[in-house]
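Pasting in a structure now, in structure tokens, and then I'll have a few things to ask.
Missing here is one protein chain; the remaining ones are kept as they sit in the complex.
After this line comes chain A, so read on.
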Amino acid sequence: MLTQALFRALDKKAIWVIGIFLAVAALVPMANLLIPPGQFGHVPTYLVSLMGKYLAYAILALALDLVWGYCGILSLGHGAFFALGGYAMGMYLMRQIGSRGVYGNPVLPDFMVFLNWKELPWYWLGFDNFWFAMAMVVFVPGLLAFIFGFFAFRSRVTGVYLSIITQAMTFALLLAFFRNDMGFGGNNGLTDFKDILGAPVQAPGTRAALFAATAIALALSVLVCSMIVNSKLGKVMVAVRDAESRTRFLGYRVEYVKLFAFTVSAIMAGIAGALYVPQIGIINPGEFEPGNSIEVVIWTAVGGRGTLIGPIIGAIVVNLGKSWFTTTLPEFWLFALGALFIFTTLFLPKGIVGLWTQFFGARRAKAEQPTAPTPAQSADIERGEDPDSFGDNPQPKPAE
């Protein structure tokens, strides 16, 4: 059954995407480590980390796409799952510093010594073990999403309301992690990492390995998402997105479908955060900012939601743009980002991928019936069915 699912997942374009990222996972570290600096084809170490960061963002965007693009749940709190995963990884990295901190305490991280803590709080126990920390990377965001989703979906909090309470969730976590008493480093967060699995975090070899791990994780995420959306469950998810009440009346337990998608997505976001932190070298409460979560939504929207490749493209393109703008025209970055938000929602409801199919795949799209209508196509159905759409609007359709 698993092989069948795997087979179904791989027979689409997904295999190309997975192949590309596996190749990247092998080639970029090689280009960094084997080709000497100055020679053609060498990839400098800072670029490896930068690309690693983009790929971690891509995993996050893909996670959001799974719930938003395929299941119709617009979560404005995915940054929280990302940051929780990051904190779990950060806690492991803090414990690895050992007595090399400024205060030289073998057990307590520097900020705890500074705040006069006498012993490690119970929730820090076990984080010196890498595998325990990795289990927490999966478990903590997953559990939060499960509990949150269980209550939210069971009481049928949908649409706008769900978006706003996910935002409240990440905002509450932001406030909580800013507190020094929480024991997560307060304002400054966790930083000054030294080792990961015994290898120095800053070393080019470690960075290349982290990049490879991120690329492989992205490939695996695409595989998992592809398996989910091509399964029967995936079809039900799309049905929930397009006509929730109708799906419920057909006898599906809509809340469990949503809960599954939400939890899997949160776990993916947590893993992305865990891969992000060692490459960036810091995790602080700023990652919980509601604005960050909304930015993830725009990566997904720009790339094209409801597709697997779209969010990856979106995350990479928007962040490339951000890197370029913030170095050359820093004051224009917010203008550009804001304009991108407006332009995408008004003129590119299907994102870059939609543009691609519009220009190049028109003929093929005509030939084969699309298996799943994209969200924009299903808007008409939604109007009649979904209690959250506001009125029947004879408004002009956006220019597509």
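We adopt the following convention: a residue touches a chain if its C-beta (ideal position, glycine included) is under 8 Å from a C-beta of that chain, and two chains touch if they have at least 3 such contacts; residues count from 1.
Definition applied: contacts and distances are computed from a predicted model.
A.B. asks: Would you mind picking the UniProt name of the chain not drawn here, from "Acyl-CoA dehydrogenase", "Glycine/D-amino acid oxidase-like deaminating enzyme", "CbtB-domain containing protein" or "Urea ABC transporter permease subunit UrtB"?
C.D. replies: "Urea ABC transporter permease subunit UrtB"
A.B. asks: Given that one chain is not shown, which residue among A:V102, A:L320 or A:A339 touches it?
C.D. replies: Considering the complete complex, A:A339 is the one touching the chain left out.
A.B. asks: Of A:L47, A:V113, A:I165 or A:L220, which residue touches the hidden chain?
C.D. replies: For the chain that is not drawn, the touching residue is A:I165.
A.B. asks: Quick one: which of A:M112, A:I298 or A:V353 touches the chain that's been left out?
C.D. replies: A:I298
A.B. asks: Given the contact definition stated above, which residue among A:G101, A:P290 or A:G306 touches the chain not shown here?
C.D. replies: A:P290
A.B. asks: State which residues belonging to chain A touch the missing partner chain.
C.D. replies: 74, 148, 151-152, 154-161, 163-165, 167-169, 171-172, 175-176, 178-179, 290-291, 294, 297-298, 301, 331, 334-335, 337-342, 344-346, 349, 379, 383, 387-396, 398-399
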